[in-house]
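One chain of protein is taken out of this complex; the other chains stay put.
The letters A and B name the chains in turn, as written, and every chain counts its residues from 1.
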Amino acid sequence: MSKLLTITPSPHMHQGDSVNKIMYSVIFALLPALIWSFIVFGLSAVAVTLTAVVACIVIEWVIQKFLIKGEPTIKDGTAILTGILLAMNVPASLPIWIIFIGALVAIGVGKMSFGGLGQNVFNPALVGRVFLLISFPVQMTSWPNVSKTLVDATTQATPLAIVKEGIKNGTPISDLMAEIPKYTELLMGNMSGSVGEVSAILLLVGLVYMLLKKIITWHIPFTVLGTIFVFGGILWLVNPDQFVDPVFHLLTGGAMLGAIFMATDMVTSPMSKKGQIIFSIGIGLITVSIRTWGSYPEGISFAILIMNAFTPLINNYVKPKRFGETK
Amino acid sequence: MLKTFKIGGVHPAENKLSAHKAVEQLPLPKTATIMVAQHIGAPSKVIVQRGDEVKVGQIIAQSAGFVSTNIHSSVSGKVMKIDTVVDSSGYKKNAIVINVVGDEWDESIDRSTELVTDTDLDAKAITDKILAAGIVGLGGATFPTHVKLSPPPGMKAEVLLINGVECEPYLTADHRLMLEKGDELMVGTKILMKALNVNRAAIGIENNKPDAIKHLKELAKKYEGIEICPLKVQYPQGGEKQLIKAVIGREVPSGALPIAVGAVVNNVGTALATYEAIIKNKPLIERIVTVTGKSVANPSNFMVRIGTPTSQLIEAAGGLPDDTAKIISGGPMMGKAVSNIEVPVTKGTSGILIIKEEEGHRKPMQNCIRCGRCVSVCPMGLEPFLLMTLSEKNTWDKSEEERVMDCIECGSCSYTCPANRPLLDHIRYGKMTVGGIIRTRK
Partner (left out) sequence: MSASLIYTIITISSIGITAAVILYFTARKFYVYEDPRIDDVEEALPAANCGGCGFAGCRAFAEAIVKDNSLDNKFCPVGGNDTMKSVANIMGLVAEQKAPRTAVVRCNGTCEHRPKTNQFEGATTCAIMSMSYGGDTACSYGCLGCGDCTTVCDFDAIHMNPETGLPEVDDDKCVACGACVDACPKSLIELRKQMPKHRKIYISCRNEDKGGPAKKACSVACIGCGKCEKECKFEAITIANNLAFIDSDKCKLCRKCAPVCPTNAIQELNFPPRKVKPVVEETTKEA
């Protein structure tokens, strides 16, 4: 025989999934919500998203090529994903140069400084977002007004911000609720907010797609949302005048986006199912706490970043159930 | 709900291409190369010399210790040489090479096909005869069967499990055996039950073999104490510990043998070999081998004499396709890619699988993205990503703490890793090194 036989240790089969496939599937799952936000916010959302994606790709390529001097990893799709997630987490009206800085921090500090794909401790998109939120608080909290799919020139506060401000001023919840859109509107995405967080229902479509494709399991998104619902519900039951009801918590802000796409980021979430549940409960509790008692109206980005920091610890102490182990 | 094991598991494409092909007798080879170490444990001691005339069924190498067994000549003829030959791994191992002349069987072997359903031997005599016949676990692990039938003092078997799972994709040898030799298998099981002094046996069969389940359920009515247990299709259900969990719901503790939970597991092939050894006096000289692969012209199941070269099997199944990348001895998940095509069939060869060029290569490795899939598919509840890292960094004490020795090398982690990381390669190395450290500590 002319050709040499290949020898490899077992197994000799592979299920065929790859990092690239996973990443592109997640991007695909994000598309419905992203396209909806293009419709709602118009060209400015397209500009923000495109800038973020291109900036992420270019920055990763430059760092990989000139600083790390390794194989280019652009093709795996993670830079694109980070770019999209970053764009979805900022207001559509954000100036282009700010989003570029966000991308630089996200990829440069959040990802590549740890050694690239798989090595980062924190979700890169959230690192970029939180950096921008702290550095450019004004630009990062001026949301374009959304009134029936048309973007108004004036800015409008998000539902969460309205409620936060109202409670601080002592306005009763029932009065505040009149100011914000109805829940069905919130579900559909007729509210002001970051590019990607407006339409809860389309984010849920993405979730169903990812669950069906077995890219993620139910553990993280359901536990995060469940914890927010239960903890928010307990507070609401204690004093409905002081605290908003749990459905409001789920439908507003980045709860859906965070629970479905940010917390489930494989690199920064724990490996074992038990660990993932602990991680998710932590996110839920911190989110509601920040929203209720913190100075920011929205807290899921901080919650996820805080729990990201605990991930190595959780991985170290929460072990899967070993075979043959007696309880 | 069908029974199955609870932790981990994967479901690779089954590709049972030869499931409908009846077992054919493969012609005798011109020369038979019989390896001296065909089982786990001490290699047997060669008792023939160059130039000796041997008959089929004659002992040519004797058991050398408790965990060892006899090896018989599978052909008749003249011993050409006793020398080292290259085995599937490329290392040279001792073997007895016999030039085949005719097909003369030892007089004591009963070659009739008439079914005998009972034996008057007692448990001790059965175990001794199994050792004499050189029977080992035919599922692939090749652990000497008489050792399994002799529980250590203070332990008592309660149930005998017969492994008809055949969870490896492609392989159909056990499937055909259950269909074609159902009665012999049942009697073999009864004999093994007698040897173990148990009155309950269960044959575990995965649900992708409904004909075998139906056939054996019909037969089981005639044999008291044997139940047929259909199982949900999931890899690696054929693993001893997974099968016990699936069928009787008990978990073998870490580092312990199945006997610790009162179970003994034997392959269907082993049960058949037991029948032939006890009733027909026929030692283990041939076995069923599946020759298969997507590019193979004629995927088949052959009854093959031990020592037949692989090339002859491939020739009988339609020849070696041009775009062959790998030839695997065993199944695609746990089998071994052979380094040359002349490797002889041993007692543990359950299949010869030919893999095409396009499926035969590993994809380039990427960074671990911590997706945790290896953790969720590990049937032993281990963390393969961690064990690989520990292995790469040579931190053996931590590896041991993380139970690297529990790994059953099923390959589910490497199979499922989206970053194509060679998890099992490193874990296997860790297992070997830690095993060595544990042995020196004793």
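In this section, a contact is a pair of C-beta atoms (placed from the backbone, for glycine too) under 8 Å apart; a residue touches a chain by one contact, two chains touch by 3 or more.
Quantities reported herein were computed from a predicted structural model and do not represent experimental measurements.
> In the complete assembly, which of A:L5, A:I68, A:I101 or A:M188 touches the absent chain?
A:L5
> Using the touch definition up top, pick the residue from B:Q58, B:T145, B:T172 or B:S339 that touches the left-out chain.
The one listed residue touching the chain not shown is B:S339.
> Counting contacts across the full complex, list the positions on chain A that touch the omitted chain.
Residues in contact with the chain left out: 4-9.
> In the whole complex, what residues of chain B lie against the chain that is missing from view?
Within chain B, the residues that touch the unshown chain are 84, 86, 89-92, 336, 339-340, 361-362, 422, 425-426, 428-429, 432.
Note that in this section only the chains that are shown with their structure count from here on.
> What is the distance in Å between the mean C-alpha positions of chain A and chain B?
Each chain's C-alpha centroid was found; their separation is 49 Å.
> Spell out the part of chain B that touches chain A in their complex, as residue ranges.
7, 10, 12-13, 90, 169, 241, 245, 251-254, 256, 320, 324-328, 330, 332-341, 353, 355, 359-363, 366-372, 375-376, 378-383, 385, 403, 406, 409, 411-412, 414-416, 418-420, 422, 424-425, 428
> Chain B touches which residues of chain A in the complex?
Checking each residue of chain A against chain B gives 1, 3, 5-15, 17-19, 21-22, 73, 76, 116-119, 217, 266-273, 276, 319-326.
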